[in-house]
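The structure under discussion is supplied below as structure tokens; questions concerning it will follow.
For this depiction, one protein chain was excluded, whereas all remaining protein chains were kept in their positions.
On to chain A.
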């Protein structure tokens, strides 16, 4: 197990270098960040040259990349357009986004698996049809539509929730955005769980468990659900990355000053350190989440072993 983990960690290195380089090239292709700083006015060449030099922009692209990577390994992610170190932005943005993601993840897992289990157990009946219709609707509506509609009705019309998240992003304010963020994935989780549960409900080991005279509760939770969760866990794991990326839209709608907001600002101001730095960390999170999922398989299904 330990060796497997180490091997997976080593595999992350080329992925890491590849993604950062691609992002770096893409941000570079956006245009000249120095010209953008001067607004509608033509930049003063002498000042622009000074800024270019300070930002290491007066070197070739490969040289810039090498310089940037060297900095990263000393823990220096460069500075944003506002003069703040990118690490400082990360320190304020990531906890917020991670909290939002966790809220969304909790909603997605609990509600999704719950609905899926309900539908799977009552296959073909009213509850099942209801869940299928509901999830179809949720999948069909784009996230930003759900976001603005819920924000308007719950926030502006009925005053149930705050339309914008307050400074510091307290958990209470994050429930509505979390729900919006989780909506689509929740529908997928529900549908996956439903199919899996419905299929396994007729499996031999469930029949055996029932025949043994186990209480229904135990049959469902330990035997049926545990075995049905493997595809769901795969989805949930990869979805953590998806949720963090999806947060870009949700954060903007609900005024959450997290990763999405910083990335947006970084792109708008064409600040390579901000964009590349944040994406790099997102890549690492994505890789880690995938590793975690692969390890979880072994917990759910003892037949799966890693060496």
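Worth pointing out:
The criterion applied here is as follows: a contact is a pair of C-beta atoms (placed from the backbone, for glycine too) under 8 Å apart; a residue touches a chain by one contact, two chains touch by 3 or more; residues count from 1.
Keep this in mind: contacts and distances are computed from a predicted model.
For the omitted chain of this complex, the UniProt record lists the protein as "Oligopeptide transport system substrate-binding protein", which is one of "Carbon-monoxide dehydrogenase small subunit", "Oligopeptide transport system substrate-binding protein", "Cytochrome c oxidase subunit 1" or "Cobalt ECF transporter T component CbiQ".
Of the listed residues A:132, A:245 or A:298, the one in contact with the hidden chain in the full complex is A:298. Within the entire complex, the positions of chain A that touch the omitted partner chain are 1, 5, 30-33, 35-47, 49-51, 54, 81-84, 88-89, 92, 94-96, 98-99, 102, 148, 151-152, 155-156, 159, 162-164, 166-168, 170-171, 251-257, 261-262, 264-265, 268-270, 288, 292, 295-296, 298-299, 302, 305-306.
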